[in-house]
Structures are given as structure tokens and as C-alpha cells.
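The complex is shown incomplete by one protein chain, all other protein chains being positioned as in the whole.
Let's look at chain A:
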Amino acid sequence: MSVMVDIRSVRKSFGALTVLKGIDLQVRSGEVTVVLGPSGSGKSTLLRTINHLEKVDQGVISVDGTLIGYRRSGDRLYELPEREVLKQRTRIGFVFQNFHLFPHLTVEENITEAPVSALKRPRKEAVENARGLLARVGLADKAEAYPRQLSGGQQQRVAIARALALEPKLLLFDEPTSALDPELVGEVLDVIRDLAGQGTTMIVVTHEIGFAREVADNVVFMDDGRIVEQGPPADVLDRPQQERTRAFLSKVL
């Protein structure tokens, strides 16, 4: 299987704080990678570098063979103009912990905004597509609702539909269930599980170990800006090789 995401020697600091201390990670097409780790381990930052919401200080990231955020010429990387970066982002879906739906737009407008304005799709086609996506996440009757009229779980499902509307090659989830009431977590995980079943390439940062065990092809455990351990869930979750992984799992399980 071809490599969808290729991350090499990525380093990132915020002032004096080094958040990513040399990350190498490959994600193959159609696979689900779940990233685990304590808060502050750099997993969200890593996810945000993949669609260039954070610039890296060093290293390269490519998605589907295309360098993200830069153009390479010889041994130099030239930062791309924002227009080019925006175009790259339309191929990468991002789902935020706090949904970040646009509160002044209806559910349907939230979903059609990017296809119409960034991909120049005809509005009619975008609306039809949005209806289909809403049905897929089980919210066919909520097209005209405003985000605040929905529960957290429903809002997150709309956010997933919004990301899917761009027909991305890759979906990134940044703790998609962490802001939800416990009884609403299931409905969001169900949608993500469905997508995984359909062969969507995904990277999911989460604290849901059970979900990781069930859905992940590859589990990555991060701590202190480094990847400590990775492999199939049966290995990393049940037979961790590293002491740090064992300590983390014993606390969250």
C-alpha cells in the first residue's frame, strides 16, 4: 500500500518550549492511525503541522506525495504563498476538539461554505452533497438548524460532514470526543468507525483506548515530543515494550 502521510525529522518549538523533538511517522493509504499520549506530549501540535496550521521549524511533511507548506528546490525549502497552502488544505479534512462550527451559519451553510467558495462548486451541487453527508452522519433533519440548537455530539457530527464535503484524501481528528458529555461520545465514534470501515485514511488523536483497540491499524504513543512506541494495537496496547507506555496505559485503562 502506498504511503499517504510521510513525516520526517519534524521539530517544532514555541519560544523556549520544544514541543516536537524529531518526529518520523508514515501513514499508509486506507489506514487508521491513532495517536495516544499524555497532554503536552505534542500529539495535537503534530496533527496541526500536517495541514500546516502550525509551521514546522525543521523537517518535512508530505501528503500523497506532495510537500505540505513548502516547495523544494535543491536543498532549500521555500515557503508557499497562502493561496497554495489553502489549496493543499482542501484535500485534508480537519476535525477540531471544540467543533468550531460557524455559529451564524446554518448546518447546511456550514457544510457548503468550503465547497462553494474554495472549490468553486455550483451551489446546487454542494447543497445536494451536503444533504447526502448529513444523512450519512444521521442528521438529515438538521440542515436548517443553527449549531447552537444541536447537542455537542450532533455538532461534532456536522463538523465531520463539513470536513468530508471537500472529499479529502486524508482526515485528521484532534481529540474529537474530548469536549463531549460521556453519553454523546458513542455517536461520534460510530461515525468515525463507519469512515474507517470505508477505507478513509485517518489520523486520530484521542484518549479513547477502547476505540483505538477496535479501529486502529497503527497505534502511536507519544510522550515529551517524541514517538515512544508504535505498532498494531495488539502490540502497543496489550504488550507495550516501553516502560513509559506501560505507565500511561495503566493510568488510563
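Side notes on the structure shown:
Everything that follows uses one rule, which is that a contact is a pair of C-beta atoms (placed from the backbone, for glycine too) under 8 Å apart; a residue touches a chain by one contact, two chains touch by 3 or more; residues count from 1.
Note that in this section contacts and distances are computed from a predicted model.
The complex includes a chain that is not drawn, and of the options "DNA polymerase", "Extracellular solute-binding protein", "Signal transduction protein" or "Amino acid ABC transporter permease" the UniProt name matching it is "Amino acid ABC transporter permease".
Checked against the full complex, the candidates A:R8, A:H100 or A:R136 give a single residue touching the omitted chain, namely A:H100. Residue in contact with the omitted chain (choice from A:K55, A:R71 or A:K87): A:K87.
The chain that is not drawn here is touched, among residues A:D6, A:D57 or A:E113, by A:E113. Within chain A, the residues in touch with the undisplayed chain are 51, 53, 82-83, 86-87, 89-90, 92, 94, 96, 98, 100-106, 113-114, 117-119, 146-149, 162-163, 166.
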